[in-house]
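A single protein chain has been removed from this complex, and every other one stays in its place.
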Amino acid sequence: MSEHAETTGTPAVPEGGTGVWFIGARGSVATTAVAGCAALAAGLCPPTGMVTETEPFASAALPALSSLVFGGHDTVDWPLPKRAEALTEQGVLPHGLARAVHRELATADREIAVGGPSAGDMRTDEELTAAFASDIEDFTRRTGVARTVVVNVASTEPAPAPEDPRLPTSSLYAAAALRAGCAYVNFTPSTGIRHPFLVEAARAAGVPYAGRDGKTGQTLLRAVLAPMFHQRALDVRAWSGTNLLGGGDGAALADSAAARAKNAGKKQVLEDNLGTLPQGEVHIDDVPALGEWKTAWDHVAFEGFLGSRMVLQTIWQGCDSALAAPLVLDLARLTARAQEARISGSLPELGFYFKDPDGGSAALAEQYDSLIGFAARLREAR
Amino acid sequence: MSEHAETTGTPAVPEGGTGVWFIGARGSVATTAVAGCAALAAGLCPPTGMVTETEPFASAALPALSSLVFGGHDTVDWPLPKRAEALTEQGVLPHGLARAVHRELATADREIAVGGPSAGDMRTDEELTAAFASDIEDFTRRTGVARTVVVNVASTEPAPAPEDPRLPTSSLYAAAALRAGCAYVNFTPSTGIRHPFLVEAARAAGVPYAGRDGKTGQTLLRAVLAPMFHQRALDVRAWSGTNLLGGGDGAALADSAAARAKNAGKKQVLEDNLGTLPQGEVHIDDVPALGEWKTAWDHVAFEGFLGSRMVLQTIWQGCDSALAAPLVLDLARLTARAQEARISGSLPELGFYFKDPDGGSAALAEQYDSLIGFAARLREAR
Amino acid sequence: MSEHAETTGTPAVPEGGTGVWFIGARGSVATTAVAGCAALAAGLCPPTGMVTETEPFASAALPALSSLVFGGHDTVDWPLPKRAEALTEQGVLPHGLARAVHRELATADREIAVGGPSAGDMRTDEELTAAFASDIEDFTRRTGVARTVVVNVASTEPAPAPEDPRLPTSSLYAAAALRAGCAYVNFTPSTGIRHPFLVEAARAAGVPYAGRDGKTGQTLLRAVLAPMFHQRALDVRAWSGTNLLGGGDGAALADSAAARAKNAGKKQVLEDNLGTLPQGEVHIDDVPALGEWKTAWDHVAFEGFLGSRMVLQTIWQGCDSALAAPLVLDLARLTARAQEARISGSLPELGFYFKDPDGGSAALAEQYDSLIGFAARLREAR
Partner (left out) sequence: MSEHAETTGTPAVPEGGTGVWFIGARGSVATTAVAGCAALAAGLCPPTGMVTETEPFASAALPALSSLVFGGHDTVDWPLPKRAEALTEQGVLPHGLARAVHRELATADREIAVGGPSAGDMRTDEELTAAFASDIEDFTRRTGVARTVVVNVASTEPAPAPEDPRLPTSSLYAAAALRAGCAYVNFTPSTGIRHPFLVEAARAAGVPYAGRDGKTGQTLLRAVLAPMFHQRALDVRAWSGTNLLGGGDGAALADSAAARAKNAGKKQVLEDNLGTLPQGEVHIDDVPALGEWKTAWDHVAFEGFLGSRMVLQTIWQGCDSALAAPLVLDLARLTARAQEARISGSLPELGFYFKDPDGGSAALAEQYDSLIGFAARLREAR
């Protein structure tokens, strides 16, 4: 941080501001995004990790960071400023930042509605969808923003049983976003808008949407390494990986059904890039001692010329919230601008951000080219 | 290997065959290339690691592997079949292969001329160039090949002193290639055709040439990982690396001047992709106990959102000869075909293969696109 | 190998030779042990990896390697010389060794009896035990050895259900060893002699026995690293590990019940050394592409002074058979000599070799001291 001075006064809600509604608004990712956005808007930190702050996006007419207004749903009741202090102790936020942006955190905190359904909630899917949509519409009206983007950053939910007549929670929120006419981003492996029951609603809503499952570590690496092996005609025999996660994510994914949802994305990246799925497992372990940090080890056994056996190993040690938050802000800005530019439907051009994108290449370099092309399209739609 | 049967009889020199003349013809890379080419031509092994055997090159009219005829210069006197046995004991060549392709190894062995200059050799640069060129021309005439490509796979030489009036050895061979009208590939970090004294000769010769320094391990990884950090707007603070090499390469590079030549290429890839050179050193250690294998450890310290500190480490354990040999065959075929198609001068389209290419992007994905474009150009030049 | 000359003629069965009866006699470990013992006896290789060939054991009156006579049970029917060829292709045995010791492999091959029970075998536990014991006794008589040691190196079996009235296979063989009056070693995590039904028989047999589960890689490391953390008063918060195994071991342990048996030993070492079990899981993956090689990654998150968070990671890449075989020969010699010296019962002094020893310290340094003390005891028992 270049300085620690606290921003003061009432934040002026900008004319034509953009709402960002987080599902999981009190989680680490949302808290980091809110705090970081405020810090960047105040010039306290450089925009490291934000792709939309790089040169190719300069004229894409994205909403300014200072124009973003935050709110969301959550089921826990821990104030954002407190959460930010905890993230500081974990080394996620730099010293003094939580205090410097306390006002923005408190403002966002007041815009967080109680999510659901909690145990014993007797409402139908329709009633829940309506209630959530109403929360979002109220927020849009109350804050006077021009439009609101709904972004799912909640804990991963178990993969739903195919025969279940009810929508999983993530899909209830997605349905609410559609009903409220909002662009929708699913940064988690949960079902969200991809549920078969939502196909028609998604088509009818005429909003842009993107997902699924943010690519922040092991899969990001796989998306550049797998194409390398492929381009060099090397034969990947086995690709094995272990992820150690602390924080809430680790606990959620220790549930094997939730982990299965996440692992599917990880393997998909290999299969799409290599043309075949190599041997090897992916493990996700809950290791609370790691706090907000995660470690991913990958072991790639490959064969070269004349069957020679070689190995590549990678170890990625990152902070999940710090990796995810800038991408989440990127996506909110891009989909808000897309909606403004009357672009609707799924956005395969945003595959750069996702483990399990809505089509397009699985190789990061091609996904980046596609993203840059999307920036150009937004620029021209001015 | 699918079978170990020995190929028999005299190899029919193919009409319009292509000569491949190795500088360093008795080294591990050349031996592996000769043995592997024979094994592939005989269908004993799949062409793993050969990019020119993948689909995009199918119609580029490259010379068939069975049409390649090998010869070269070397200063040592160890028969290729013996060398191949030693490589088998090191695990580079599969069991039985050296025996199966013994005839092809012996044929190539007979085409190896004595290189130089050795200590006390009093010939001038001009006399040496003429002698080497004459060796190459004799080979072309004797074998009846349509043309010969000269490929430098000799041990790395120390970076020459700027004021030295003599050409370094690698440049003498490059000059000989130009005089003999041959396409030229420099797979090593040595000076080769890049010497200022050769600028005019290279222009006048009207042959294609490519280099410098094959990208087979640590730098290959850097060429995909550095673009990833850049595209994600992550701030690479330090990139440190250590290479452990056995074999002759390790011994040659333990010489600090030779290592400096190699390291320059490794750092260049970072600077070109990141826009700035991060902190960090690169070490090259000679570890004879590793035999033909090398290990490269890279440690990348980077900052993400709000200055969060993260680390990526990679460990690459490969067999240098097995990584280099298929690329050397690729390059021989591509430059031979380029000469046939009357393409001359430096070939930045082959940057995919080199640490220190003749221009073009430093990102592997873009280099691959450029290479595929080159294949299309060769196809159309049919 | 210092030379590849084949040993010739009929091996003279040494006066007072020692029989080594392998359960799993056609597996990689047994084959490597038989081939290696012959190679060492013939002076073809140095005794790397054999602790009993180091100075402290020089006067312990252990049976000479040249006096060991091999046989065993197995359920597959693949000749040892063929198996040795396959191990050569995998890089486990050096070139030429299988041929050089072909005679010894063939001799051992003839002493391998059909194990069991196979599917549909209707014999009772008593009948099976009697049949196996009879096989062992026949071998002892036929070869004229002074005594026979039974060593279990078969694939790990699933942990038995507590209520099962039948003995697991490994315990049937252990019962047979007791009945035949043989010393017994269990190098696997299977139950073997530790079954409650065998307590009385083990006591009555008056033979020495040792186990369980050879310590050859990840656990070996843990047995020196965990004491280091403990002695330095560092607080290990989480110890996570992943094992990638090819070969038969990987397939057997992909069965989760078998893996559970193995993992119990791995965690025990941590708990015994640290005084508490840290967070973290252990995974065992079957990765057939790795062949006879295994890779173990360990990640240790620990806290130091004032709660500072640090990490140690280890990567162990080894050949399981080459690690196990010399220890198996050590154990056969040590237990045979113990029986000769009228030592009986469990041998906690051999804890150096095992993940789950029969008591004693869990720290390798103390286990080594105990082993050296055992050598002194054997020396004095001369």
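Should a chain be cited, it is by its letter among A, B and C, assigned in written order, with residues numbered from 1 in that chain.
Going forward, a residue touches a chain if its C-beta (ideal position, glycine included) is under 8 Å from a C-beta of that chain, and two chains touch if they have at least 3 such contacts.
All values reported here derive from a predicted model rather than from experimental measurement.
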Given the contact definition stated above, which residue among C:85, C:125, C:235 or C:272 touches the chain not shown here?
C:235
The listed residue (C:41, C:264 or C:312) that touches the chain absent from the view is C:312
Of B:43, B:288 or B:373, which residue touches the hidden chain?
B:288
Have a look at C:42, C:350 or C:363 and name the one touching the chain we're not showing.
C:363
For chain A, which positions touch the chain that isn't shown here?
88-89, 91, 95, 315
Since one chain has been left out of the picture, which residues of chain C touch it in the full complex?
1, 32, 35-36, 39, 45-51, 53-54, 91-94, 97, 220-221, 224-225, 227-228, 231-235, 303-308, 310-319, 322-323, 325-326, 352, 363-366, 368
Residues of chain B in contact with the chain not shown:
237-238, 240, 242, 244, 278-281, 283, 285, 287-291, 295, 297, 299, 301, 309, 311, 313, 315, 317
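Definition applied: only the chains that are shown with their structure count from here on.
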Between chain A and chain C, what's the gap in Å when you average each chain's C-alpha atoms?
50
Distance between the CA centroids of chain A and chain B (whole Å) is 43
Quick check: what residues of chain C touch more than one other chain, meaning two or more?
315
